[in-house]
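Every protein chain except one is present and positioned as in the full complex.
For chain A:
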Amino acid sequence: MFYREAGDFKTTYTEDSQTFPIKFDRYRYYAVLLFAFAVVPFIINDYWVNAVFLPFLIYAIAAIGLNILVGYCGQVSLGTGGFMAVGAYAVYKLMTTFPEVSIFLHVILAGGITAGVGVLFGLPSLRIKGFYLAVATLAAQFFLVWLFNRVPWFYNYSASGQISAPERTVFGVPVTGAETAPWAAYLFCLVFLTASAFIARNLTRGMAGRKWMAIRDMDIAAEIIGVNPLKAKLSAFAVSSFFVGISGALFFAIYLGAVEVGEAFGINKSFLVLFMVIIGGLGSIFGSFAGAAFLVLLPVLLKNTLVGGLGWPTDLAAHLEFIIVGAMIIIFLIAEPHGLAQLWRVAKEKLRLWPFPH
């Protein structure tokens, strides 16, 4: 009834091609932004930030990054964990080498460094495709983790090989280290997520995104109509790694505070982010959010329900959690192979016709 184009007249091309063409959608989007920026920071505590919001925000950035590569450009990557590690170690080295520069810049620079590394490991994608490329990126994953474990320069020669984030402030408010207020950490990550989503959405709607999608749909055809596969593929790797690097930097500096590369950025992380992208929906920015929310929130929710609510033994709950999350993934993929984003799309189509579907 409210959710339709009728009556919402567009008089310019800009208006016509905006992200949210339907008025209701647009207002909902503003409302969500307002809620996230102006309401949530006042009501969250340590637990909500550290167990729910930070992982969600950070994984959403990583999922957006991977979605550009896998979902939009069709290049399968299993190197996400390794690229996140690059972001984390880059921000650590920058933080400790240039303590006077704002952490905000450091995170962006860490993204830039990761983009460079991503392009380097993206080079094989010009020759190899599909599963073979997945194997090549898997090599990147293992190589990067090995490198950060092996070369003491990366962890400033600390005895344990751990890196830990010293306190850094933004406008005098600490955002890393133990004294960080929950709202500060939350807002810091939220700013990055909002910016990432905005940039990613607009990139994918423009020329760059269309080139990526052309390559994804059929690379030879794309080449014939004038898409340069070298530029398209490498730019996809660069942009994707940039976001993944930012998420890795935030994951280390804001969320965990201390990190051990093998444990935090192992192959499991690569799979986790890939699952987020697949479950959320390939080639959709909203899907990245939905996938991250699904895989971050569901385990926490299950744990709280089973252990906190029903008082079950922790090991039983932990094992059951694997089973339930696994089963949900399978059910979702069978019921809706295009992910949560497609469910959302179908729901919107139905809403548009509601209440008179015929």
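Following the convention adopted for this analysis, contacts are C-beta pairs under 8 Å (C-beta built on N, C-alpha and C of every residue); 3 or more make two chains touch, one makes a residue touch a chain; residues count from 1.
Just so we're on the same page, contacts and distances are computed from a predicted model.
Set against the options "ECF RNA polymerase sigma factor SigW", "Cytochrome P450", "Leucine-binding protein domain-containing protein" or "Fe-S cluster assembly protein SufD", the UniProt name belonging to the omitted chain is "Leucine-binding protein domain-containing protein". Only one of A:Gln18, A:Asn149 or A:Gln342 touches the absent chain when the whole complex is considered: A:Asn149.
When the whole complex is considered, the residue among A:Glu15, A:Glu179, A:Asp217 or A:Glu349 that touches the unshown chain is A:Glu179. Remark: the omitted chain is touched by one listed residue; of A:Tyr29, A:Tyr47 or A:Phe198 this is A:Tyr47. The missing chain lies against chain A, touching residues 46-47, 50-51, 55, 149, 159-162, 164, 166-167, 177-179, 255-260, 262-264, 266, 300-301, 303-305, 307-309, 313-315, 317-319.
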